[in-house]
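What follows is one structure encoded as structure tokens, with my remarks underneath.
Here the complex is missing one protein chain, while the rest keep their positions.
So, subunit A:
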Amino acid sequence: MSDAVNAAPTAPRVSASNPLAEAWRTLRRRPDTVIAAAVLLFFAVMAAFPGLFTSTSPRTCPIREARTTPQGWGGDHPLGTDALGCDVLATLVHGVRPSLLLAVVVVGVSLLIGVTLGLLAGFYLGWVDYLVSRTVEVFLVIPLLLAALLVLSLFKGVDLGAGTFNVILLPAVVLILFGWMPYARYVRASTLEAKNLDYVTAARSLGASDLRVMVRHVLPNAIGTVTALLPTSVAGVISAEAVLSFLGIGVRPPATSWGIQIEQGSQWVLGGAPHILLAPLACLVATVLALVVLGDALRDALDPRLAA
């Protein structure tokens, strides 16, 4: 009897022994997570090896084949062609790399800037907070389009080259410049809350330095609100790039992107060729949904309080 009582609490303890194994187990229990991971893996492979998915060049655009409806697998244009006669599938496949790269770079760098500034502002308050908060406000009131035009004129005539990173440099700069503020504000707010908690004082009572308190104790408990923002931010970046490309500072041609495709396709939705819009839109929605699901699952798996 007493053996059974003693054994009961030890059973889950064994499974909790390895946090990575535990995280994986949690992930596996949820099929939606597996599907989401597969979707992202699919697009990652597409970005790395576009040749696997299409042999057509996105730059071969015979105008007489413009707006061909999708022909299904086996046809010359499985997803049809766009307004200029370019193959939709080929454009889609070759647009994955700049689109996803741009999203990752923009969200990643904005996150880094926003979290650092927000953490410093919330932790030290005083003049640091004053500086950061006023800067955030300044950037919030400048319209994105105005700033984009400014950057455009600054870089006019500068040859940025045609490398993988070079084609996304301009939109990345603009979107980062105007994308870090929400992260800073959220992190600042939750830092204000977390830094007065007992465990922060307890860490200090053991002689932890400011940096250690910030990074090890405040940040992990303040980052939660921001992680919920990330998947939607990725979608935001991809569609914002479409607007920028309209102004001529998006992904630099001849490279293509989902944003450009969506922007162009939207003009033909009612013109008898909705597939030009629907194909890239479906990819974007699939990516964002997958990110949302994965983000949720990751949070559940990594937060020890929710795992129990």
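Here, a contact is a pair of C-beta atoms (placed from the backbone, for glycine too) under 8 Å apart; a residue touches a chain by one contact, two chains touch by 3 or more; residues count from 1.
Note that in this section contacts and distances are computed from a predicted model.
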**Asked** The hidden chain: which UniProt name fits, "MoxR-like ATPase", "VWFA domain-containing protein", "Ion-translocating oxidoreductase complex subunit D" or "Oligopeptide transport system ATP-binding protein"?
**Response** "Oligopeptide transport system ATP-binding protein"
**Residue among A:H77, A:R97, A:R188 or A:H217 that touches the chain left out of view** = A:H217
**Fill in**
Contact with the hidden chain, among A:I63, A:A202 or A:V285, goes to A:A202
**Complete:** Missing-chain contacts on subunit A, rising order, are 10, 13-14, 16-17, 196-199, 201-209, 212, 216-217, 220-221, 303-305, 308
